[in-house]
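Missing here: one protein chain of the complex. Every other protein chain is in place.
By letter and in written order, the chains are A, B and C; residue numbering begins at 1 in each of them.
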Amino acid sequence: MLIVMEQSVPEERIAGVIEAIEAKGLRAHPIPGASRTAIGITGNQGPLDPAEFENLPGVVRAIPVTQPFKLVSREVKREDTIVKVGDCTIGGGAFCVIAGPCAVESERQTFAIAHRVKAAGAHMLRGGAFKPRTSPYSFQGLGREGLMILSRARRETGLPIVTEAVDTESVDLVAEHADVIQVGARNMQNFSLLRRVGRTKRPVMLKRGMSATIDELLMSAEYIAAEGNYNLFLCERGVRTFSNHARNTLDLSAIPAVRRLSHLPMIVDPSHGTGTRDKVPPLARAAVAVGSDGLMIEVHDNPDRALSDGPQSMYPDQFDALMADIRAIAPLVGRAV
Amino acid sequence: MLIVMEQSVPEERIAGVIEAIEAKGLRAHPIPGASRTAIGITGNQGPLDPAEFENLPGVVRAIPVTQPFKLVSREVKREDTIVKVGDCTIGGGAFCVIAGPCAVESERQTFAIAHRVKAAGAHMLRGGAFKPRTSPYSFQGLGREGLMILSRARRETGLPIVTEAVDTESVDLVAEHADVIQVGARNMQNFSLLRRVGRTKRPVMLKRGMSATIDELLMSAEYIAAEGNYNLFLCERGVRTFSNHARNTLDLSAIPAVRRLSHLPMIVDPSHGTGTRDKVPPLARAAVAVGSDGLMIEVHDNPDRALSDGPQSMYPDQFDALMADIRAIAPLVGRAV
Amino acid sequence: MLIVMEQSVPEERIAGVIEAIEAKGLRAHPIPGASRTAIGITGNQGPLDPAEFENLPGVVRAIPVTQPFKLVSREVKREDTIVKVGDCTIGGGAFCVIAGPCAVESERQTFAIAHRVKAAGAHMLRGGAFKPRTSPYSFQGLGREGLMILSRARRETGLPIVTEAVDTESVDLVAEHADVIQVGARNMQNFSLLRRVGRTKRPVMLKRGMSATIDELLMSAEYIAAEGNYNLFLCERGVRTFSNHARNTLDLSAIPAVRRLSHLPMIVDPSHGTGTRDKVPPLARAAVAVGSDGLMIEVHDNPDRALSDGPQSMYPDQFDALMADIRAIAPLVGRAV
Partner (left out) sequence: MLIVMEQSVPEERIAGVIEAIEAKGLRAHPIPGASRTAIGITGNQGPLDPAEFENLPGVVRAIPVTQPFKLVSREVKREDTIVKVGDCTIGGGAFCVIAGPCAVESERQTFAIAHRVKAAGAHMLRGGAFKPRTSPYSFQGLGREGLMILSRARRETGLPIVTEAVDTESVDLVAEHADVIQVGARNMQNFSLLRRVGRTKRPVMLKRGMSATIDELLMSAEYIAAEGNYNLFLCERGVRTFSNHARNTLDLSAIPAVRRLSHLPMIVDPSHGTGTRDKVPPLARAAVAVGSDGLMIEVHDNPDRALSDGPQSMYPDQFDALMADIRAIAPLVGRAV
């Protein structure tokens, strides 16, 4: 159920509705909008009766929400969510490019790449300090030391930092250093982690799981929003299919499908989505043209020596060329780079 | 094995090499190129020895071909194949838009749509006369009468016709009326049909099967080429996965993957690839940006009454808008509309 | 719509109902049952009104059929279909084992294997004379000569022959020599072929396509039944998924799913379903236990020299051991070997 309040309604009216909701043993989620406030209700078993709420002072309408996800649904909030990260913007007509190495390997490497991607026009720096790896014997990231390097790279370049939290234990540490907390594909249904990042104040980027439907992705986003964190955007990174010419099958139809159902921005990761460097530029261009809100791209100054995901990392020169393509295509689909 | 001949070698030298190949019980496929002729050899069990051929007069080199597909492989022919259909071109920097109804339903409907898509800038007219349908009780197409309507629509509009042959029995009839014979996804491994269209002189469009790998698609193309028909291009139309927000999962990474392995042009069908009208324009734009050689789009003047695939057919006005997008994006990726 | 006739109704009553159906421009399919006859109606656009038929003399009830497949649906015919092939039976409590080489390679090989599988207890002999192969350069089968060898093998051993028809051109020739015509996975939606085998009088085995849903499989069976051939059984042979430890993913849940929806028997092909010899016995045992009506198994006397599918062909000794397992498990699930 979504309660739509009158425009410019005084705060105490909102507080009164929240109180009434909580008195019924339900949970109220105020969602401030540009013109008016709405209040999402969750926690009900079965449908609620709109009449129970429409008589409360200040309420315009009570709208039943038919989707299993509510707070992230477009039924509940019609306008696009816009996530602000420092001077950068994700959603609402902006096109945001996040670039950097798969893993933070050293200060030298991180700074070198950060300067290169900034010069090329990237808006944020990505880099993994905690790496979820299929094998326990693979490089697992520099951990805390990696986060410190990222912090210093931000100081050096001004680029906000996107980095992954792989477990509840490291969320606070990551939140301290990161501008955007990434939840990776393998953790898309790690519900404890979702709740935990939902309780931070940091923007969150949630990646689609390898075999997740759009509904499941939005339900996972709902876990984060239900804890009060609406600074949230999604990332398509390819799904697992029989198709064997690429590491994953990048599902670009997810972009219009999500836009229809949800107000959350969604970017695309063609590096994981394809798994090989030569396929990243064409799929990155396609991701712009399909109407996504941004890209996340792996760039390495020496991919052949990268400690992880070398084959899918672009050379800096390739990235320069790609940024030129992005700048040309984005305006044609109503996006400002 | 591929035999590369000297530039401007006289015809009798080529004939001599062919004779030598056939004398060994193998099959020779002369492949005329812009600058020189090459001769593909097929029919061998196990590897051939280059030395057996390199001493023949006029031969520059004999190159073992490592891919299971040979004639359609880039190893065998480096330059892009360009397919000419009337005044239209597929491949080699052109961007070709094929549009029209899913099925030919009547002369009125076909002419109306043909005029609309021509006015919008489409290069060819699509329309099914023989329809492969999951149910024996669904509309199976107008058959011969549908082909006649298409012929008249070509006379009316000048647009070349693309239409499907669903079995060996109908190939001759289709070849008589069509400018391009379509082999559909369900028939991608109907090898008798492939051989049969390979023996016509008509250009062929081969669609990727619902769960075909790229290698299998190229092996099917090889069946056509092995019969002597090199006027051949491919079409990505989505594959079947767990993903349930679209009818199929459009696999745009197939475009760069095929380009690397084969000299054949490849277009994209976002209508079948998504299954709903509102997803066609974003995915069509993405298909331009990813570097494909064209699009095949279903357009209907009254989609809600279409006898097949109504929900994925665009309204003519939507198609006008899409053509404008295509014209804007194509030049950015080196394609002339 | 299904018309259920009174028990022991005279023939002219049945003829009268058929006439009434055809007078409405519909098609009537008499389905004789053990105790009474039913008449399926197809060809209607949209639902029919039962009242139109229930007043006809001899009619007990007119039942609307909700599934898109009708003649093969359990709604239309409650009792299991039993297919008789010589002395063998598929369905209705029998458990039928079809074994033999992937391809007929020579008389010597075929006879040797036929004698071995007969001695082990197989009920029918399989062997491909026409082989649908991914590559045009692979062994395509001995064709007519292969069929003659199979005919002679039947004379030698008494085993009925199961062999594949790959195109409409070869159906008559195959029907002349085969006891069961196989339609392969790649041809499951080759609708012309389905119609053509539907017009023969031979029993047909229809294999599930590599990415076909159960509904699509039953719709394809409906194509055959709609032509009047009800001597029809199905075969699960694995579907294509991301899973890479086997050639295909054998989907044994298809057996109870089909049994619920259709009266047609269904067997399992664990040779194609797994792709490696060592996985065939465990999956074959599982196929018995899940309640299928039979197995189709590739056996070769020299698998390492087989011209196709060697790695998945069992050694004759392994097949002996498997038959012992089958004989032990089948009675536990109500099947007589």
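General observations
Keep in mind that, in the parts below, contacts are C-beta pairs under 8 Å (C-beta built on N, C-alpha and C of every residue); 3 or more make two chains touch, one makes a residue touch a chain.
None of these values were measured; they are calculated from a predicted model.
Considering the full assembly, B:R240 is the residue among B:K118, B:R154 or B:R240 that touches the omitted chain. Only one of A:T163, A:N187, A:S292 or A:Q312 touches the absent chain when the whole complex is considered: A:N187. Screening A:P10, A:G43, A:G158 or A:P311 for touch with the missing chain picks out A:G43. Within the full complex, the residue among C:T168, C:T274 or C:S313 touching the omitted chain is C:T274.
Panel shows chain A; residues 42-44, 68-70, 132-137, 166-169, 186-187, 189-193, 195, 210-211, 216, 219-220, 222-223, 226, 240 of it touch the chain omitted from the view. Although one chain is not drawn, its touching partners on chain C can still be listed: residues 211, 213-214, 239, 241-246, 249-257, 260, 273-274, 278-279, 282-283, 285-291, 325, 328-329, 332-333.
Touch with the hidden chain on the side of chain B covers residues 211, 240-242.
Note that in this section only the chains that are shown with their structure count from here on.
Ranked by C-beta contact pairs, the top interface belongs to chains A-B. Taking the mean of the C-alpha atoms as each chain's centre, chain A and chain C sit 50 Å apart. Distance between chain B and chain C, defined via averaged C-alpha coordinates, is recorded as 34 Å. For chain C, the set of residues touching two or more other chains reads 211, 240.
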